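Complex shown without one protein chain; remaining protein chains in place.
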Amino acid sequence: MTIALDRRRFLQSSGAVAVAAGLFPRAAFAADPLTIGVIYVGARDDFGWNQAHAVGVKALKALPDVKVVEEENVAETDAVSKTMESMINLDGAKLILPTSFGYWSPFVLDEAKANPDVQFRHAAPLWKPSDPTNAGSYWPFLDQAHYIDGVAAGLASKSGKLGFVAAKPVGIVLRNINSFLTGARTTNPNATVRVIFTGDWSLPVREAEATNALVDAGCDLITCHVDGPKVVIQTAESRGVKCCGHNADQSSLAPKGFVTGAEYKWGTIYTGYAGLIGKGQPLPNFTFGGYDKDMVQNTPYGAGATEPARKAADAAIVKLKAGAPIFATAIKDNNGRIVVASVPPDNYADVLNKMDYLVDGVIGSTS
Amino acid sequence: MSAHLAIVLTAMLGGAIRVSTPFIFVALGETLTEKSGRINLGLEGTLVLGAMLGYATAYETGSPWAGVLAGGLAGVALGALHGLLCSLPRVNDIAVGIALMTLGTGLAFFFGKPFIQPEAPHLPSVPLADWTGDHALAEALRVNPLFFVGIATALAMAWAFRNTRVGLVVRTTGDSAAAALAMGIPVDRVRVLATAAGGFLAGVGGSFLSLSYPGSWNEGLSSGQGLMAVALVIFARWSPIRCVGAALLFGAAGALGPALQSVGVTQGYYLFNAAPYVLTLLIMVGSSSSVDAHRAAPGELSITR
């Protein structure tokens, strides 16, 4: 296989799958290692979003003839454009993995257009066939694990009043909240979820305040979607209520009240990438999945998970793995409006990617 | 509705006590420094470094109180550096403060990475209202001992400024260096000591953040609380007692946003979250031009010229 052939194939490939010549280090130039640039929006050791990625990236580092360069605390501004260009120009990176939502438009899209021989894969479900073919997305649908959290929470909570500390009302967060409520309603039809938006991804003091406010309002089980859930989990435990985790395993932070938690398995995706790169095969433009593709999981049950909660959650996991849909009926938002009249029985249906509402049963507002 | 009001008010009471402690410590530290005639804008850096070192020390030694001490000592180091640099002729105190904010934050972030994940022992809290049997009130009044230490420090400082020789020396230095020199007071030495002591208090405030509430170390922990606390000093017109009041008010206003969302007032949370800043500004606009404000300001302070 020659470079010229690879390049021609790259130029011919039109949408579904594309790859640059540089992604064939072993086949083409054995001495030339493939350089992969990984970009984090915060500190790599944040015990949350960024750390989860950094742990997954280790699978790439383990590959022979692959060099991983990493940069942390890169803002969603010009800075990320320049970081990508710097990785391409100074490090010779041929694959860039920017791991924050806000990098995508315009920054990743612009760089992808400007550097057709470099591959970009971005962590969010945003790539569309009309976007550059050397760009792409990877995304574990964590709402499936939040749904399982909800199933367990519906039985683990005595009052049925659940609390959710959320960062910002963006689609991905709203979907986790909605799935959590939907899961809880399967085991407790009267369950409600109160949401408090803190306004940013990492505001420890306000996260603690929000947790306290939810407990004061009568919630006896708290979960969250913020970058680093440590503060929420610790505060819930110290207030003597139960909690569900997010992002990574937080069970040790709440030995009394931990029920379960929603965890990304970035490792599955990064290991998959590593395998494709190792075989000299192209990376798909959109890699996604949930329980069915082993891309999400729930933290092993803690002391807060009652026996019925465990059983119900285990059963629900089996169903999800088989592809059972979370949203099966029409979706009504919490203003009483029917937002989706009929949902296809598919957890990856496009209509679900457009969530900008909170479903009936969630107490809160998106603005 | 009244049930909701009760929830919001209880939350604000609890929030005031929980959130105000670092503001109290930083504001008291800054008051001491400014009373001696210097401004240390860098207490944000001290707060962050104090939080990090406090957490790291508590984790390594297993003693949260050792952490508090370490946080305070970090503050002494930064404060003494500020004081000494500003004793050099023509070195600007505001600028050095901003420089030390950068340095303190940088060092804390640099060395703090390995301590984000581990769990350090927390400072114990004092249950004040468990006897009432009211669960919400009991939780709201589960108070950290440092809160009382802060209030005691404020009372002691207020008393000392008025009644002790040390207080007089600090005040004279701050009001007129010339007068202080005439009295044989070593102006620079007093200011260095006042800034170092002020740094100690701010460092202790930082250790509260990481060891009590929210009780964890990470890089977003302070998000400007130290800067705001310095601002509260002018708001409190250099009175230690009023510093406590200002910090409590600020904490209570900060609890408003989450509390309102928890009872279903969910629209416009960004605006409610800005309540502490709006409230502080309105009060300053309402009161600043009064004669008291100008009389209270230390005469040597560059910021009040």
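First chain written, first letter: the chains are A and B, and each begins at residue 1.
Note that in this section a residue touches a chain if its C-beta (ideal position, glycine included) is under 8 Å from a C-beta of that chain, and two chains touch if they have at least 3 such contacts.
In this text, contacts and distances are computed from a predicted model.
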item	value
Chain excluded from display, named as in UniProt, from "FtsW/RodA/SpoVE family cell cycle protein", "ABC transporter permease", "ATP phosphoribosyltransferase" or "Heme lyase CcmF/NrfE family subunit"	"ABC transporter permease"
Interface residues of chain A (partner: the chain not displayed)	37, 43, 69-79, 81-83, 85-87, 89-91, 101-102, 104-106, 124, 126, 168-172, 199-200, 353-356, 367
Contacts of chain B with the absent chain, listed as residue ranges	81, 85, 88-92, 94-96, 98-100, 102-107, 109-110, 113, 224, 227-228, 231, 234-235, 268, 270-271, 273-274, 277-278, 280-281, 284-285, 288-289, 293-294, 302-305
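Heads up, the rule we're going with is that only the chains that are shown with their structure count from here on.
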item	value
Approximate Å spacing (C-alpha centroids) for the pair chain A, chain B	37
Residues on chain A engaged by chain B in the complex (per definition of touch)	42-43, 45-47, 51, 163, 194-199, 202-210, 212-217, 228, 230-231, 234-235, 238-239, 252-253, 363-365, 367
Contact footprint of chain A on chain B as seen in their complex	7, 10-11, 14-15, 18-19, 109, 113-114, 116-117, 119, 136, 139-140, 209, 213-216, 218-221, 223, 225, 254-255, 257-259, 261-264, 266-270, 273
